[in-house]
Structures are given as structure tokens and as C-alpha cells.
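Here's a slice of the assembly, chains where they normally sit.
Read from first to last, the chains carry the letters A, B and C; within each, the first residue is number 1.
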Amino acid sequence: MKKENSFLKSCDPRVKFVLALLYAIIVAITYNFSLLVLASIFSLICLLLSGLSFFYYLKRLGLVNLFLVFVLITLPFTTPGEEVFKIKFLSASKEGVSLAFLIFFKSNLIILTTTALLSTSSIFELAHALHHLFLPSKLVQLLFFTFRYLHVIEKEFWRLKDAAVVRCFVPRTNLFTYRTMAYLVGSLIVRSYDRSQRVYEAMLCRSFNGTFPVYHHFHLRKKDILFGIFGVTYLVAILILC
Amino acid sequence: MALLEIRNLCFGYPQHSVFEDFDFSIFPGETIGLMGPNGAGKTTLLRLIVGLIKPQRGEIIYKNRICREEKDFRFLRREVGLVFQDPDDQLFCPTVAEDIAFGPLNLGVPREKIPGLVKETLDILGLSGFEERVTYRLSGGEKRLVALGTVLAMKPKVLLLDEPTGDLDPRNIERLSKILNKLSAAKVVVSHDLSFLKTIAEKIYWLEDGKLSLYYDVSSYDSSRLISLDRSIFH
Amino acid sequence: MHISEGVLSAPVLIAGALGTGIGTFIGLKKISVEKVPQIALLSAAFFVASLVHVPLGPSSVHLVLNGLVGILLGLATFPALLVGLFLQALIFQFGGLTTLGVNTFNMAFPGVVVYYLFGPLVRSSRSLIAGVGAFLAGALAILLSGILVAFELTFTGESFKAAAKLILAAHLPVMIIEGIVTVLLVSFLKKVRPEIFGQEV
């Protein structure tokens, strides 16, 4: 199932995770344009090494959420400064527009780069990497189980929803709809709760004794270490230089 | 004239074709059994019929109306009822009465008629007095009957059942087949259980590789042939 | 609402990460090994529920349900939501790595508050009291989340004030719907599987 057809896909997820985190932090807290430009060079390298298609990234960016929209449309009008344009009585300032642009730029850079670094590993691999990065093991187990059953529960939900649709349910703004939604979600919660008990019993039946055995082990290879050193050096360097 | 007809249906999941130029029809009152290996597309077919998934090509025609868009299927679903494989998927209301009332309420049945309708449905199933029981805590067999009831309450003309015998014991299977035989609706019943299908269906088809072949026909019943077929599926 | 990457200032991000860190630490202590699958499955269920769109006039809102998570999980709300939001960040790019702390705090803290304020009411055997408790829990959790988001934005910079107000306003209708849905959900769960409320995590 693992297609190791690009550098990042075969790269050690621990290295990728550390780099993604460092990159996201540096870009998130800066207000410096030249640093962003230098950071985007790093992003570009990651994109090229990821082997993911252009459309894949486009889809990811397309999901830019409502929150950003709220911020971007208000900032030009609420930041004091030199007026550039005016809509009725609202005047947009030059500073506001550039701040909005800065935030837009930062947000997208982080999304692109973390996508390149993290979407090239499966979530199970990432969870495993986190285990090695000294996260509490209970938290990692929680992550494992949540992701494992996400699919089961999601399918369960669609089947429940289908059951409502088949019985001619059409959602509208009324109490009947809200009640139906609550019933669907409630059924989902009850079934998840009961399933969790069966899953735990299944673990007991296989002699589970409180610690989760680890099956695979990662091996840091030379190129992983080189990539890690290069990445960290570059990111720290641009942070100091700018 | 066929009540429900499928013509030249093409459907596949990404990277995996299930039906190509598939034809099927069912007449009023008729009961059709459907068998076939796991993954042959039996569940997919039932979901296609009620429009939960849309075909890539071809037509689903109900009462001479070609169904293409969601609104056509909304019309179809008023009269074509699907009973799911797992009753837990179908029963999402807290009590039996609410669950059975859900469909009729969506169809706009007036509220004062609902209790009578619920009672009548439960009587057909032999579950009189179950109105206030919590659905989730019913036994497996009872859940299956209630799941059937939620669809029966909508008085369907066509009933689609996906592996209704699931984990039922022989007694409950017999009870189910008696109930089904009393209904006048046309039925399509998917099951791996040949002896069950024989008690309810006039024709049993075998679905494999996206093709339908007649497997058993009550009108041309020939026991020697059947036994050899019976065996063949165990080899 | 998940705050996107690159908006908040460093002090806010750090404070959020710290708050979530402490909450998660305490929450994890409260989870025994045999509870892990249970918290995980419920967390997955809430993840899926949060993708549900509920119609509201011509538009729709999606459920948050952090009030109910709080009521059911108590202090374990922090790790449960942290895991859920981490997955949302990886799968949908909603939120992100740097805002994970802040976003988790914004949802989990109100959940815990609501657990202590209304938990006993919701667990009451009288359905009217439980209903009122559930409505307040559902609605207040959203309101608190909205206030936290608005506060964080304002703290980041004066020019975010308008966005903060807009976002707070957007939380108001959600608040009502969450309140109603939480009441219905609590009454469903109490009827169908009251044991869920019996557990103290």
C-alpha cells in the first residue's frame, strides 16, 4: 500500500513532523515579508519533493475556511492608515490591505508546506512518529483508536442518514429536522459507546496487559538525517537573518 | 407491464466497475430472490434503485417515469421501500412507535392517524404492544421485524430487502417468511439462504460479474436440477 | 470555529498551547488504560457529528457539540478534542499545527466549564431539569467558545476587533441550535442508554 515514489513519501515521518512544526511556528509568528519569501523557497522544495499533484494542493487550498474569510474582508477597513479605496463610507487603508495580504500569504504557505510534509505519510505513521517524539503513550493510543474507528463510524453515519433518506426525510429548518439530526447523532454515540466496550473486550481476549506493543520500528537513514539538518539549518538561518 | 424497470444500467465505484449494461424488471406483486457471491453488487443494486447512489449511465424507470434527479427519486422512494442489512442502521429513533411513525410523517400522513397506523403495522408483524419499547434494547430478531415495519408503515408498492435473515434463528426466519408471504407488495429479496428464498420467491436470480442469470423458477420447478445447483454452490 | 494558521500573535498561540497542555495532562491522568477505547470511539463519533450540516434557513451550520462532549467526558474533554482537532488539521487542513493549542482550548475549556456547572443538572432524573441543564450546557459552551475566539483576536491586534465582533455574532444562531440539539440528544441518550451518563471519567 505504501507507494514510495517520491523523496518525501519515503522520508522518516519524525523528521518531517519536526520540520513541519518548526516551519509552521516560524511562519506563523513573523510579520516580515522577506522572511516569508525565503520561507517560500523552502515550501517550493518541499512541494517538488512531495510528488503530490498540483490539483491535490489546489483542493487543499480550496478548503480555506470561513474563519480566514472573516478576517480578510474586515482587516482592510479596520486598520488605520492611508486610504487606498472606498466602498460607500468604508475606507480601506493601505496598511490594512497589506496586513490582510500578509496573513493570507502566511496561512497558505503553512497549509502548502504542512500538506507536502505530512500528507505524504499515513496518519498511522504520523501517530507512530509522535510516539517516538515523546508524546504520552496514552495520547498516541487515543489518536490511533480514534483514527482507526473514524472510518467505521463515518460509514455508520452515512448508512443511518441513508435510512432516513429512504424513508423520505428531507432536511428543513424545523424542529422535526433537528430532532431527527439529534436522533441520528445520538444513535451514533450509543453505538460507538457500545462498540468501544466490545473493542476493549477483544483486546483483553488477545492478552492485552495495558501497554500497546509496537510492531514496526523506524530507521533513520542518512538521507533523512541530511534532509533534517538541511531543513532545520535553513529555517533557523532565515529566522536569524531577517 | 413492469412496475419497476432498469435499462442499460452502468455503474462502477472508482477503479472498479460493478454493472455494465444491466437490465432488470419487476412486476406488481412479484417476489424475486437475488443471490450471488460477496461483492457481486447486490447491495449496490438496491441502493441504485432507490437513488442513494446514481448510475453513470442507463435508466431506472418506476411507473413509466424515468428517474434521474434527486426529485424523481423522492417520488420513487414514497412507494419503493428499502430494508437495510443491519437493522441497527435503520432504527435511529428512541422508541418503536417513533421509528415506525418516521416515514409516514415524512410522507405527510396526518398526525392523528399515526397511532392507528403504528398499531396496524405492529399487528402485522405480531409485535402488538411494542409501541413504547426502546428500539435499541430489542433482541436481534425483534429489531429486524421492526426495521421491516418502519418500511411497511409507508405502504410500499415495492419492497427491497437486503439479507433479511442475517443472524436470525430458524424460527425467526420462518416467522419472517410468513409475514413476507402475506404482503401484496412486489419484493426483491437479497439473501445467501436458498431455502429461505424458496419459501417466498417465485424466481431466484444469481448475480455475478454484473450479470443476472435465472437460478430457480417456481413455475418450472424441476427438483433434480435444483439439487445439482444446490451442490454446485458448495464447490 | 477553527482559527486558521498565521492569524494570531505569538503570545496568544503560546498561551493556548500552554492551556491545552495542562488540560490534556490532567485529562490523561484521569483516563485509565481501559477507558482509552471508549474515549477514542466517542471522540471519533463527535468528529463525525461535527461534519453534520444542520439546515438554518437558506444556509446551514455544522454541529460542534462541545457542550455534550464536556458533559460526557469531563476533564477527558481536553485529550479527546485535541486528538479530534489534530485529525481535522491533518485531514481537512481545518485549523493547523500552530493553532492546535488555541483551537483545542477554545472548544475544550467551555466543555469542562459546562461539565462542572451543568453536569449535575443534566444527570438529574427529572427530565425538565435535565432538559434545562442540557440547553444551557449546549448554548453556553458555544457562547464561551465564541467569546474566547473574539478575545484572542482582539488581543492579537486592534484591527481584528471587527472580525472578532462578526465571528461572535456568527456564534449566536449556532448557540440556539446547539442548545436545542443538545436537549434532544440528552433526552435520546437518557432513554436509550442512560449508562453513558453514569460514568465519571
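Here, contacts are C-beta pairs under 8 Å (C-beta built on N, C-alpha and C of every residue); 3 or more make two chains touch, one makes a residue touch a chain.
All figures in this text were calculated on a predicted structure; none of them were measured in a lab.
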Review point. Given that a single representative of each chain type is displayed, how many copies of each does the whole complex contain?
Key: A x1, B x2, C x1
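Everything that follows uses one rule, which is that only the chains that are shown with their structure count from here on.
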Practice item. Report, in whole Å, the distance between the mean C-alpha point of subunit B and the mean C-alpha point of subunit C. Key: 40
Practice item. Can you check how far apart subunit A and subunit C are, centre to centre, with Cα atoms defining each centre and the answer in Å? Key: 18
Revision key, fill the gap. Check: subunit A positions touching at least 2 other chains come out as 183-184, 186-187, 190
Point to revise | Residues of subunit B whose C-beta touches two or more other chains | key: 94, 136
Check your understanding: Can you list the subunit B residues touching subunit C in their complex?
Key -> 94-95, 134-137
Review point. Which subunit A residues qualify as touching subunit C in the complex?
Key: 20-21, 24-25, 27-29, 60, 63-68, 70-71, 74-75, 77-80, 96, 99, 103, 105-107, 109-111, 114-115, 118-119, 123, 126, 136, 138-139, 141-147, 149-150, 153-154, 157, 171-173, 175, 177-179, 181-190, 192-197, 199-200, 203, 210
Review point. What residues on subunit C touch subunit A, complex-wise?
Key: 1-10, 13, 24, 28, 31, 33-34, 36-49, 52, 54-57, 63, 65, 79-80, 82-84, 86-87, 90-94, 96-99, 153, 158-163, 166-167, 170, 177, 180-181, 184-185, 188-189, 192-193, 196
